[in-house]
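One protein chain omitted, others in place.
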Amino acid sequence: MVTIENYECSYENKWCPGCGNFSILASMKDSFVRLDIPPEKLLIISGIGQAAKTPHFLKCNLFHSLHGRALAIATGAKMANHDLTIVVNSGDGDCYGEGGNHFMNAIRRNVDLTLLVHNNKVYGLTAGQASPTSDMGMVTKVQRHGVVMEPFNSLAVALSLGIGFVARGFSGNEAQLSKLIQAGMKFKGFVLIDILQPCVSFNQINTFGWYKKRVYDLQEEGYTPDDFQKAISLSFQWGDRIPTGIIYRKESPSFTEKIGMVKDGPLVDRKYDHGKLQELLSSL
Amino acid sequence: MVTIENYECSYENKWCPGCGNFSILASMKDSFVRLDIPPEKLLIISGIGQAAKTPHFLKCNLFHSLHGRALAIATGAKMANHDLTIVVNSGDGDCYGEGGNHFMNAIRRNVDLTLLVHNNKVYGLTAGQASPTSDMGMVTKVQRHGVVMEPFNSLAVALSLGIGFVARGFSGNEAQLSKLIQAGMKFKGFVLIDILQPCVSFNQINTFGWYKKRVYDLQEEGYTPDDFQKAISLSFQWGDRIPTGIIYRKESPSFTEKIGMVKDGPLVDRKYDHGKLQELLSSL
Amino acid sequence: MAVDITVKIGGEAGQGIQTVGDLLTLVCHKAGLYVMAINDFESRIRGGKSFFQIRISDKPVYAPHHRVNLLVALNQRTYDSYKDELVPGGISMMDVKGEPEENQLPVPINDLAVKAGKKITANTVAAGACLGLLGAPFELFESILKDRFEGKGGDALEMNLSAARLGYDSVKDAKFPWSFTWQFGDPKGSVLNGSKAIALGALAGDCRVAAFYPMSPATGIMVNLSSLSDDFPLFVEQAEDEIAAINMVIGASFAGVRAMTSTSGGGFCLMTEGLGLAGMTETPIVVVNAQRPGPATGLPTRTAQGDLMFVINASQDEFLRFVFAPGTPSEAFEMTERAFHLADKYQVPAIVLTDQTLNDSLYITERPLSAPREIERYVVGDDQIDSPSEYRRYAITSSGISPRALPCSGKALVLVSGNEHSEDGHISEAITDRMNMVDKRNAKTPAMLEEMRPPERYHAESELLLVGWGSSKGPIRESVDRLREDGISAGCVHIADIWPFRADLVQKALSSCKSFFVVEQNSTAQLGRLIREQTGLVAEGSVLKYDGRPFFPDEIVRGIKAYLD
Partner (left out) sequence: MAVDITVKIGGEAGQGIQTVGDLLTLVCHKAGLYVMAINDFESRIRGGKSFFQIRISDKPVYAPHHRVNLLVALNQRTYDSYKDELVPGGISMMDVKGEPEENQLPVPINDLAVKAGKKITANTVAAGACLGLLGAPFELFESILKDRFEGKGGDALEMNLSAARLGYDSVKDAKFPWSFTWQFGDPKGSVLNGSKAIALGALAGDCRVAAFYPMSPATGIMVNLSSLSDDFPLFVEQAEDEIAAINMVIGASFAGVRAMTSTSGGGFCLMTEGLGLAGMTETPIVVVNAQRPGPATGLPTRTAQGDLMFVINASQDEFLRFVFAPGTPSEAFEMTERAFHLADKYQVPAIVLTDQTLNDSLYITERPLSAPREIERYVVGDDQIDSPSEYRRYAITSSGISPRALPCSGKALVLVSGNEHSEDGHISEAITDRMNMVDKRNAKTPAMLEEMRPPERYHAESELLLVGWGSSKGPIRESVDRLREDGISAGCVHIADIWPFRADLVQKALSSCKSFFVVEQNSTAQLGRLIREQTGLVAEGSVLKYDGRPFFPDEIVRGIKAYLD
């Protein structure tokens, strides 16, 4: 039985007091405990940013990599060992900015992992520039006249690319978030959970209070996430009402299934066959 | 009066005989002539690939750049001189593979240019690997058991990102394609024309004949491209019937308008003001 | 008596340490003093350990000092961590609970702030106390606060003035051994950090487009540029990634304006392909690489000089580029301006190689900066082309520089290709075109070499020379002074115009010494490798530091002495 203590870690947390990341961390731990995954069976891969520091703040195997590249690394790890249970922590800049191309292609591959995007709609670690998800008009030290690009609609893009599981969480609702993460981790294939995460230091627009007034829980309203058209429509809903919960779910073969990797066991476990190779070499 | 002769160029064409690119080239020239744009007022920017060679085969200002990067270069050129008339020729690998991130962000910026994607659903210039748009199951020398990723749905992704003009052309229909290019070039903002382009050397699936049986012209069927939901649905239509024509159109301020560049004239024309700068420096 | 005092203000990120430092700096500036202040912070937004260490002097100063006269400890941890850096008699000014240690000067900073009106004025209280100890006239501080807060509305000015006064008065009975009389005349140069100097240098180089992706320690340049973009013909764009940034810059330059990007580490890696495109297409661009410790993410907010060989050799195959490694903000300003000019003139990329120390440290320069009267542009219009309809972008010339027209600016068609090309810009695989183009691009070498200025020499006739580049200039120079005080015949040579490499001039600068040592912030002595590669001269040894912190003159002195023992 895995308990929450298994996930406690003495490494000093480096987030700002009051940051929305703390609830995400708590929901993650809660999910892992409920799913009974021991730390040594969990691999968390992250990019660079405040979000990407997450795995340091609990106990697990971790690869804290490069800005934008977590999904590519995770894809490679899966090729080597498709039995790995992988969670990816990423920021909105990390995943939708620098990592935009990998985001699209990990979805297209349907790599079996759970991607948690800590969407604070700002570049936190580099001290407050606009991110791809920043609201239009947001003013920063470099976007001095306000952001002029439409916020990146990750849910819609993910759906356009045929994603099998897409959800939105809110770090102000730990219980729901934990449920989403659990559902995501049980799902076979690529899972995107975009998490609305207030940044108390740099985002004075999308605050806890701002979200609290707007978010609602799709599942509480009885929505079943099996209609693609409805999911697309929901992905565009933003403003007075912001949907959270599972937006779309449809299972299909995952990447390592599609490439037929699964049948012979993980590559990492296979054996080098000198005889066979020498035979080939000698035949040339 | 610009005539087709203005666009003739003695540089040897390097495409395979029978390639779908020839009609695209013809439609481009036809459009420029009909729009009365002289070569010296036209700037074509391209990446690397068969498609990206296009500007060499007519007369114009051109920047044949790097694989995947044409849109970033075009965005920069627009910043310097928003009066430039820019067409971008790109391939499906160039634009949706290597250049995926720039594709998304040029749309989000709404850079005022016309992007022609020669979508042959294969990597032509590198001799026949699968591209992001290759059909599932397509076998190549490296995809030996067939492509396992869903084809990249550029139309749906573009719509998800708020594109203002998105169309599909077919290089087997020059007249329609010319009309699309003309409409695109008259449109203010980012224009994507994804062009179904048979590659006679490497794509034995999506041939001229294959397309001829399937494509239909939306505008001929009376479709008006002003309904976003319909556009999204159409973007997913593929198989027995493949829609071509303008899928969605909605004008909104372009990038250089949004950043307020337009009011003072192109940056390239402004003057260096020694006095003002020295005043600033002396005040520090 | 000469003034040379180091004040270290330490606390958590988010406590506003920098504000205290800024205020002290501005007061010093107004008083006609000089400062050099390093900024030490972790890669986090709140908490942790950070400090601002300001050295105040009546003479120009370009290096931090390793011993502290006054420690302003905004928390206990700061005191514990740095009390050993205090010089004998040095004191730590802080909120003390309980009995103070001998070297502690208790000041109820937070209580006074609350008394002044708001807790956030604690910084002003601390600055007031510092200035009080240093013997600064209160009026000086008052006028700085007025500049800063007047017109801000509300009671900000009033509150800060009262905080300042409370802090100032709180130490009036304290004795600070280094208190001095503040009479040094008018402000000298400008208050600048490297980031701001580069931004201003870019303006002086007529930069019109800047595209970037945030990356410490380079972001500050763009923050500074952005703040200038309303008043000058300049547009700053945050790109989706570094690849987009450099390609936007290439596009902008191609279309006719001078353009730049700035980045660091991995961001520079991602730009190397674009760098090659600029090389191949002969498109002038300026790239600032602000070094930080690596590899990979490394230490994002710290300093290093680990990229020298990388930037010189970056991108596949060969093409010319300029590399400048300024040592001070004034040099950063001037070299950035020159980078734009020379990139334009030679149609090549120019790299300005700085680091976190230079970018984030605050200096008072010796002289105000000055802008060029005019910008000489190296582009041609139809009127300067014999036959515009036959214009060839890559026409062979003996200088290797082909007249550069701008697209859509006349009848001349401009064809540019990243593939190897013929003179007209069309793709060509012909042997002769390839040879001609490589030779043409390389033909710029002699003239580019001519542009490179000699290394700066200081006591260059000495037996022992210290050789450095970039931001360690100040520390090296000061270490030379110290070594000389100790009777060692030492001098130094600073190579700022680094590539193309003036082997002749470096050879000359180093030929008369008995031995030379390279002093660098990396672990393999890259400049030493480069000097040997280019001149055959071998350094006797090296003083290397790679812990992410700036050089202190004292470390260099010790490093050199270790060789002499």
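A few comments on the model shown:
Letters A, B and C name the chains as they come in the text, with residue numbers starting at 1 for each one.
The rule is simple: a residue touches a chain if its C-beta (ideal position, glycine included) is under 8 Å from a C-beta of that chain, and two chains touch if they have at least 3 such contacts.
The model shown is predicted, which means the values in this text are computed figures rather than measured ones.
Put simply, the missing chain touches A, B, C once the whole complex is considered. Here the missing chain is touched by one residue of A:27, A:50, A:89 or A:105, and it is A:105. When the full complex is taken into account, the listed residue touching the unshown chain is B:100, out of B:55, B:100 or B:266. In the complete complex, the hidden chain is touched by one of A:35, A:79 or A:205, namely A:79. In the full complex, the hidden chain is touched by chain A at residues 11, 14, 39-43, 45, 48, 53, 56, 59-66, 69, 72-81, 83-85, 101-102, 104-105, 259, 261, 264, 267-268, 270-274, 276-278, 280-282, 284. In the full complex, chain B contacts the hidden chain through residues 14-17, 48, 50, 66-68, 97-98, 100, 123-127, 129-130, 132, 141-144, 201-202. Within chain C, the residues in touch with the undisplayed chain are 42-43, 243, 264-266, 268-270, 272-273, 275-277, 279-281, 291-300, 302, 304, 306-307, 309-310, 312-319, 417-420, 427, 429, 431, 434-435, 438-439, 442, 522-524, 526, 529-530, 532-533, 536, 538, 546-549.
Keep in mind that, in the parts below, only the chains that are shown with their structure count from here on.
Distance from the chain A centre to the chain C centre is 37 Å, each centre being the mean of its Cα atoms.
Between chain A and chain B the centroid-to-centroid distance comes to 31 Å (mean Cα coordinates, whole Å).
Of all residues in chain A, those touching 2 or more other chains are 100, 132, listed in ascending order. Shown for chain C are the residues in touch with two or more other chains, namely 240-241.
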